[in-house]
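Taken from a larger complex, these chains appear in their original positions, while the remainder are omitted.
Labels run A, B, C and D following the written order; every chain starts at residue 1.
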Amino acid sequence: MRNILPILTVLLVIVAVWYAAAIKMNAAWTYAQANRAGTEVTFSEVVRDTLNQERPVLPAPHQVAAELWATTAQKKITSKRSLVFHGWVTLSATLLGFAIGTTAGILLAIGITHNRAMELGVMPWAIASQTIPILAIAPMIIVVLNSMGISGLIPKSIIAAYLSFFPVAVGMVKGLRAPDAMQLDLMRTYSASDNQTFWKLRLPSSMPYLFASLKVGVAASLVGTIVAELPSGATRGLGARLLSGSYYGQTVQIWSALFAAALLAASLVIIVGVIEKITLRKMGMAA
Amino acid sequence: MKKPVIDASGVDLTFQTKDAPVHALKDVNLQIDKGDFVSFIGPSGCGKTTLLRCIAALETPTGGSLTVNGLSPDEARKARSYGYVFQAAGLYPWRTIEKNIKLPLEIMGYPKAEMDERVKRVLDLVDLSGFGKKFPWQLSGGMQQRASIARALAFDADILLMDEPFGALDEIVRDKLNEELLKLWDRTGKTICFVTHSIPEAVYLSTKIVVMSPRPGRITDVIESPLPRERPLEIRDTPEFIEIAHRVREGLREGHNT
Amino acid sequence: MKIAIILLVWIGLWWLNTRLARSTKTAWFVPILFGITLLLLWELTVRLFGVSPVILPPPTDIALTFASEIPTLWEDFVQTIIKGAFSGYIIGCGAAFVTAIIIDRSPFLQRGLLPIGNFVAALPIVGVAPILVMWFGFDWQSKAAVVVIMVFFPMLVNTVAGLQASDNMQRDLMRTYNASYVQTLAKLRIPTAMPFIFNGLKIATTLALIGAIVAEFFGSPIKGMGFRISTEVGRLNLDMVWAEITVAAIAGSALYGLVSYIEQRVTFWHPSQRG
Amino acid sequence: ADDVTLQLKWVTQAQFAGYYVALENGYYEEADLDVEIKAGGPDIAPVQVLLGGGADVMVDWMPSALAARENGAPIVNIAQPFKSSGMMLTCLKENGVASPEDFPGKTLGVWFFGNEYPFLSWMSKLEIPTDGGEEGVEVLKQGFNVDPLLQGQAACISTMTYNEYWQVIDAGISEDDLITFKYEDEGVATLEDGLYVLEENLGDPAFEDKMVRFVAASMKGWKWAEENPEAAAEIVLEYDETGAQTLSHQVRMMGEVAKLTAGSNGALDEADYTRTVETLMGGGSDPVITKEPEGAWTHAITDKALN
């Protein structure tokens, strides 16, 4: 809780800078308009206008807040204009993708720690796979999956999974290799099987690493879903909302969708953090 | 004549490293009988740990022969003949003390009831009853070390390998644990191999003291202790004790100078 | 039948790879063979099932296009990677490093900035990109700006963590010498931060490439890898699209490799580098 | 009922009102069709979806359709609800563009992703190079909206009469400040929204029959939409899942779209087709298509559907 004050202070500064930037960036338009209309504007008129434009270059914080409020609290959550509705669409694909990505990442990590050919062969390609611009291939993936008769939630989830499997795999490989030589030797003196070593030593000691990468993974998964929502016929979800805001130059709508997405990401990370705390405490690893 | 429990002859071990090979053990010959308490002493890096690891089949000698109970070390390991206590306690931090001690029992598939019974017994033995539900980091270093000994005692290994188990403890605690260890050895008749840096500790505990010297690690002296099995702490002030200690010190010093 | 052939090829090459992995002499070939396996399976699938080249072109086509379009690929590479990604990477990582040093002295700022930093880092880049294109124009500057935003926070978080990585004893030692803040920073904290900093730099390489390419989807001059990809998809020249993706993957892996190499040279002392 | 999947070229808006009206008013149902409409988006290539089997029929512009056909994607125009082109270049007068002669040295915003062909043809007809420099024009790949014009990053941008143009107006710029160059007026118009299917499917009488019914029902939808712009706009809004569209914008769009569909009964006018092909082939050194397409359209469907 001692973090509240610093965070508030920083937030306050950000909001102040934001307002200043909004005035500065939107002023050009106000002046240009006045110019076209052939009128003079005073500074206070400029300020009032820049903070309330319909299509600002940078919307003012209160505009974004009002839009957020209007599209969450004041709309039925089943309405297409409700951010809760779109958030839920995005969230469900994110969670499914996260589940797929985590499973794949863990399995890959297990494979890598148990099979040298996999370690040598797969790892460089896994790294290369992450340098491919996902936004470029997302539409193709969706088309290919569509042609295989898969549509709806799953193509989005697969792209989400593609982005989240990597951090999970990397963290998990580190985690499964975390036991030191002595801990492993202990298992050998018991003549423990590979299986026993895995369940009783490698898996528990990988937990802190796993959770650290799950936090990265869940955020990546959300990004993946949003990316996948951009071209996928841009229908529902926060990504579609971002894009449609973008077609019509609705900056306020873009920013509010953006904030909704960031809030969603932050909540997901916090939830993973809470699960981490509980698990590690149960395991006696959170001192 | 009865067969030795551990029989090393001409054991040699060279580690292949990136730069130069390290000759860690050279022509090690040693017989250890059932019920012996053998201490290994020698300067840092002389191969004490390596030798213990060879016995436990954690390393494979590159030469010579080594048998344990007439089997190869690896077969003996598969027969679960070893209890190994490492220099650091090495408890698993995510398990309570109780569950740490249960670990080998789970792996070896003991029935539930017997597990509980054994855990209780060894916790008593190392004076840790009441701490079973604590996590390792809630205990002091000395208590952790005792828990790790309890873990090695929980199952019926007839050979106990201990690598500087008391290195991190202060003298008083160490004395107490030394006494306890002797009692335990007396009661169970286990064969114990014990690595230490402390001359008095080696002399106080052992029936046989193996002095080693480095580069390459080899045995320079094996001293059979004439001390009785029953050893009060005060025995350390007797002339016999001092004499053996002197001989060990001389052996060690020689090793240092070569 | 077709599936059986593909499976057979796969199992055969996998078996070979497992054999190769056993010996350190042949190990270097394992990742290459793995890649060849993937490409072979891809080629086989496309050819055997007659997948339309408009959906997924076979690797051989991609290779041919790659070879014949090198001037275009090079022009796009310069525009996107050198101008956009690289400058953004340098500015973003540099700014993050400087910021980390500044907030390092203030626990107050750290406690305030880092959670917010994590929040901002969670902002989906795709949402920020159109805004930055609006702000910084169409050319590579807006791409660099996207990259700056993408790499800034991961780098900041890592550097801050790194600056705190020196242990108490090491810092106490400096205190007993009555070392000044700058001396402690230069001689202790920045060296101990290096492994963390490189971790951040490595994460930032892949982010930089993705950011620069993605930002081009939201407006660009008529060159650049992102531009080419989106345009050629529209023209159904999928082989060109994959050629660009190949360039991206090669550039990304190379950059990653380069950073790893420098990391090895700089943090040679760290246990993770000593093997 | 027979299933039909329609892939649109762009997001749900009044540009596609006819299809949504046909769906909402039950014209498809009456024709014993079960139609699914898939919205498009900035990176969805409808041809790819069609070839991948994700749709039976698509809405596309003829330039990109013909280019795809030359690229080995065998697609055929079966109907052409849009008679005239709505594409134009919109410039701010203050940027000093009064006629195409003023283009050289200016920056122009152009849509890519297969939508650039009409522009490229026009420029080559004007003999203006498109790679910058004194003589040529600087081309920007324009994003999704009209910002480049408002932000002063381009002198002119591409707009549709029914959509982006009005966004410029809505942003507060009066029509007097703007100057527009319609492709129709410049003589470089190409055919826009038409219906395309895979050539191989046309051989199948069952499929052909399905398309006959589909085109008939769709045209019924279009004609209804032309007559009832407000109701049609409301229907479109109903189907917009993003919830981002506004009624007033869609009503206005419907009004403008109606002008483009007005002259068409759904059958492709051969003269329009020929003009489009000529425009695309006339592209100087770098024509969009290099040879006269064959079999790129058919009246087989519309002949049955409309009689």
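Note that in this section a contact is a pair of C-beta atoms (placed from the backbone, for glycine too) under 8 Å apart; a residue touches a chain by one contact, two chains touch by 3 or more.
Just so you know, these numbers come straight off a predicted model, no measurement behind them.
Novice: What are the per-chain copy numbers for the complete complex, stated as a formula using the labels displayed?
Specialist: Written as a formula over the shown labels, the complex is A x1, B x2, C x1, D x1.
Please note the rule applied: only the chains that are shown with their structure count from here on.
Novice: Farthest chain from subunit D, going by the mean of C-alpha atoms per chain?
Specialist: B
Novice: Looking only at C-beta pairs in contact, point me to the busier pair out of C-D and A-C.
Specialist: A-C
Novice: Can you check how far apart subunit A and subunit C are, centre to centre, with Cα atoms defining each centre and the answer in Å?
Specialist: Computed from C-alpha means, the inter-chain centre distance equals 17 Å.
Novice: Per the centroid of Cα atoms for each chain, what is the distance between subunit B and subunit C, given in Å?
Specialist: 50
Novice: What is the distance in Å between the mean C-alpha positions of subunit B and subunit D?
Specialist: 84
Novice: By the touch rule stated above, which residues of subunit C touch at least two different other chains?
Specialist: Expected reply: 55, 130, 134, 217-218, 230, 233.
Novice: Which residues belonging to subunit D are in contact with no fewer than two other chains?
Specialist: Where subunit D meets two or more other chains at a single residue, that happens at 42-43, 45, 48, 51-52, 143-144, 147, 151.
Novice: What is the complete set of touching chain pairs?
Specialist: A-B, A-C, A-D, C-D
Novice: Would you mind writing out the residues of subunit A in touch with subunit C in their complex?
Specialist: So the residues of subunit A in touch with subunit C come to 2-3, 6-11, 14, 25, 57-58, 115-117, 119-125, 127-137, 139-140, 143-144, 147, 219, 222-223, 226-227, 230, 239, 242, 246, 251, 254-255, 257-258, 261-262, 265-266, 269.
Novice: For a test of understanding, state which residues of subunit A touch subunit B in their complex under the given definition.
Specialist: Residues in contact with subunit B: 182-183, 185-192, 196, 200-201, 204-205, 207, 283-285, 287.
Novice: Considering only the defined contacts, which subunit B positions touch subunit A in the complex?
Specialist: 53, 56-58, 77-80, 82-84, 86, 88, 90, 92-96, 103-104, 106-108, 135-137, 161
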